[in-house]
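Note that this complex is displayed minus one protein chain, with the remaining chains in position.
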Amino acid sequence: MPVVLPTDCAVWLLVAAAVAFALHVRRHEHLAAPWQRVARSASGMSALTVLAAFVLVGLLDSLHFRPQLEGRDRTGEAVYAVEVRSVLDQLVLPLKTRSERTYSAPLATHAYSKETAELPGGGMARDYPRLRYGGAHLADPHERDRDVALTVARGLLLAAAIMALGTWIGAAVVGRRHGASTAAAWRAIRRGETAFPWRAILLTKAALLAVALPAALLAANYHVLGTDKVGQDVLYLALKSIRTGLVIGTVTTLVMLPFAVLLGITAGYFKGWIDDLIQYLYTTINSIPAVLLIAAAVLMMQVYVDKHPELFPTTAQRADFRLLMLCAILGVTTWTGLARLLRGEALKLRELEYIQAAHAFGVRHARVITRHILPNVMHIVLITLVMDFSGLVLAEAVLSYVGVGVDPSMISFGTMINAARLEMAREPMVWWSLAAAFAFMFVLVLAANLFADAVRDAFDPRVRVGAAPALRAGGAG
Amino acid sequence: MLAYIVRRCLYAVPILIGVNLITFALFFVVNTPEDMARMQLGAKRVTPDAIEKWKAERGYDRPLLWNGARAGAARLTDTIFFEKSVRLFAFDFGNADDGRSIGHEIRTRMWPSLALAIPSFLVGLAVYVSCALVLAFFRATYLDFWGVVLCVAMMSVSALFYIIGGQFLVSKLWGLVPISGYQPGPDAVKFLVLPVLIALVAGFGAEVRLFRTFFLEEMGKDYVRTARAKGLAETAVLFGHVLKNGAIPILTGVVAAIPKLFLGSLVAESFFGIPGLGSYTIDAIQAQDFAVVRSMVFLGSVLTILGYLLADLSYTLVDPRVRFE
Partner (left out) sequence: MIARRLAASFVAAALVAGCGAEWNDPYPAADRGKNILYSSFVDRPKTLDPARSYTADEWSFIQQVYEPPLQYHYLKRPYELIPQAAAEMPRPRLLDAEGRELAPDAPASEVAFSEYEIRIRPGILYQPHPALATDAAGKPLYLALPEDEIRRKYTLADFPHTGTRELVAEDYVYQIKRLAHPRVNAPIFGHMSGYIVGLKALAARLQAENERLMEAHAARYGKADPGAPWIDLREYPLAGVEVVDRYTYRVRIRGLYPQFVYWLATPFFAPMPVEADRFYSQRGMNDGRNLTLDWWPIGTGPYMLTENNPNARMALDRNPNFRGEPYPSEGEPADRAAGLLADAGKRAPFVDRVVYTREKEGIPYWNKFLQGYYDQSGISSDNFDHAVRVDLEGEASLTPEMAARGIQLRTSVGTSTFYLAFNFLDPVVGGPSERARKLRQAVSIAVDWEEFISIFQNGRGIPGMGPIPPGIFGHREGEAGINPVVYDWVDGAPRRKPIEAAKKLLAEAGYPDGRDAATGQPLVLHLDTVQRGPGDKPRLDWYRRQFQKLAIELELRTSDWNRFQEKVRSGNTQLFFLGWNADYPDPENFLFLLNGPQSRAKTGGENAANYRNPEYDRLFERMKNIANGPERQALIDEMLRIARADAPWAWGFHPKDYGLAHAWLKNVKPNQMARNGLKFYRIDTIEREQRRAEWNRPTLWPIALAAALLVAAVAPAVVAYRRRERAAARTA
């Protein structure tokens, strides 16, 4: 039975909006031009390739359903489990369900600490027990290295095969489009001579596949990134964190946009008391230290949830509501920066002759704004969106540290880091949770930053949009 | 100019009232006086009677905004909001829920915060500006390219990782500085070296890249090209023109941030056990001490507004074309 969580709604709404926007842009030459510049940026397109992989995982994780249970109830209706699963969960079900007792190192076959076990002949001994699942297929754990090497080799071979096929198809397509032979197209790609950075994209894809495929094959029999305190696979946690990060990075801007655009443009366009009022509003919000404002709002929302348990019957729903509200709160506290930029731009635009002329002809304000002002500030909005994304993903971790982040039952980079923080003090040290969170987060944010740079360079290299002030305050050292 | 400053200060009043109303509303919905009482009185054997007494003792037994039971002006003044919020305007912070004077606390905790914030700020500024200058000087070379790559990479790492990693390596593995803690006086140096260093590293990527674009923008301008065409040495151009003019946006940004240094850093202070205002705020959030949070929000807002004012003033000082309206 499909379940639509509010954040799923938001995510798919965003996807729909993005698709609609893309179609719109395609139809208009002048809108498409900067995007073509983005498309020619090698670093931007490589970053986009990586981002696409993350987004794919995130989207798969945004399709939720309740699995059907065996048997029927008295009225003959199907019975569904209470637990809510996503398509991603279903795809990587073994990762989710095959949990060990407690910590185990990456690719380990034995537990990380000694346990007391009864010997078959009676008596007790302390030793590192075999894991329930990690390397359980091996009769002799000493074969592990060989088995891992073989699996990795198989994965790499598979990756190479897929890449070869993909490259050949790509070259054929490029060749066809430019009226050249496939071989010539391949040479151009190899030398990086194509206008569209095929070489960079293919290399990125190759790198992605070379990591993902061996990992996927290994994951069938091992815990590739180890397990956490209660034996959950860290790879699974890292994969699940992606959606949380993406939702925070994108849905927040979805919440923020209407405020920022509407209020910013209105203030700049109408001037007078409206401008004063809106300026007052955002100066007031701006002058409250953002972390405190966020903390207060999150605590308030928490109280609301606690007082209305009937609205959120399941943990998943509660966590999801909290995530959505966190996005909303972040949005409400971060719209001020964009609004200020837009107000300034609208102030400039309204003095332009053609807009003055429109006024003279008695064109209605709403029409002037939607027809003339809005399209001319869209690039600022876009740049802000992509630039804010990485800041928001990073902010989530800090907010979780302060205790006002996502629901503790929700998997996120913030919760992973916070749990891993304490593990660093263990003897011997448990490093893999922190390393996994670091690696996934770093790649995601790096790709987002690089892509944002490409977008900014293509649209307007002179727009200076820093991370929203709210996030800088939290992120500073 | 004085008239301008006075006018700006008057503008601040409605903003501060707004700030107070927002925080008041937020925190009282979160935390009724009864919650606060329970929080303070502990968990074991707390009677409703004790809670009433606690509330009366701290003036939380009055209505929130409107006291219908009183007459005249007391209807407005004999309320929690008036008692607790309006006094802030005179910087009379009152006492925390645990009984300590907030003003006294702020005065003593300010110093550790500043001891961490000022060196981070100054050293950071010096390092970022010089690195950005170097990158701008070597623009379009491999040094510049890899420098920017390094910046973007460093930006992409959460500050938490820098702190965790720094503490682990420098303090635990190498034993170079104490892991955490603070002592006033000259002893403070050994506690501050690591947090300052980490603050420097954490801010490096974003700031250097930003400053670099300022300088590059300046370098692209006509007068710089003219100066260069006249045969002025590259260093003279760099320091004589680019640094001077490129510093304007940096300066105004920086000036706006100065008052906020007082507030300290929430995360760094609690990781390194520095008893400053940042950790005071975090403690207050976690203990849900409304009086402290409200005071810190108020103080933060005042400082932010002060920062804006200073930034605007500094604009006019470095750029005489800008006039006070």
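Order of writing sets the labels: A and B. Residues in every chain begin at 1.
We take it that contacts are C-beta pairs under 8 Å (C-beta built on N, C-alpha and C of every residue); 3 or more make two chains touch, one makes a residue touch a chain.
What you see is a predicted model, and the numbers here were worked out from it, not measured in a lab.
For the chain missing from the display, the contacting residue among A:P6, A:G344 or A:G403 is A:G403, taking the whole complex into account. Of the residues in chain B, those that touch the hidden partner chain are 31, 35, 38-50, 53-54, 57, 59, 78, 83, 94-95, 98-105, 109, 123, 126-127, 130-131, 134, 137-138, 141, 143, 167, 169-183, 186-187, 189-191, 193, 197, 231, 233-235, 270-273, 275, 279-280, 283, 288. In the full complex, chain A contacts the hidden chain through residues 69, 71-74, 79, 81-83, 99, 101-102, 113-116, 126, 228-230, 232, 299, 302-303, 305-306, 309, 313-315, 318, 400-401, 403, 405-409, 411, 414-415, 418-419, 421-422, 424-427.
By our rule, only the chains that are shown with their structure count from here on.
Mean C-alpha positions place chain A and chain B at a centre distance of 28 Å. Touching chain B in their complex are the following residues of chain A: 280, 283-289, 291-293, 295-297, 299-300, 302-303, 390, 394, 397-398, 401-404, 413, 417, 421, 424, 434, 438, 441-442, 445-446, 448-450, 453, 462, 464, 466-467, 473-477.
Those residues of chain B that touch chain A in the shared complex are 14-15, 18-19, 22-23, 26-27, 29-31, 120, 152-153, 155-164, 168, 195, 198-199, 202-203, 206, 210, 213, 217, 249, 260, 263, 265-268, 281-282, 285-286, 288, 293, 296-297, 300-301, 304-305.
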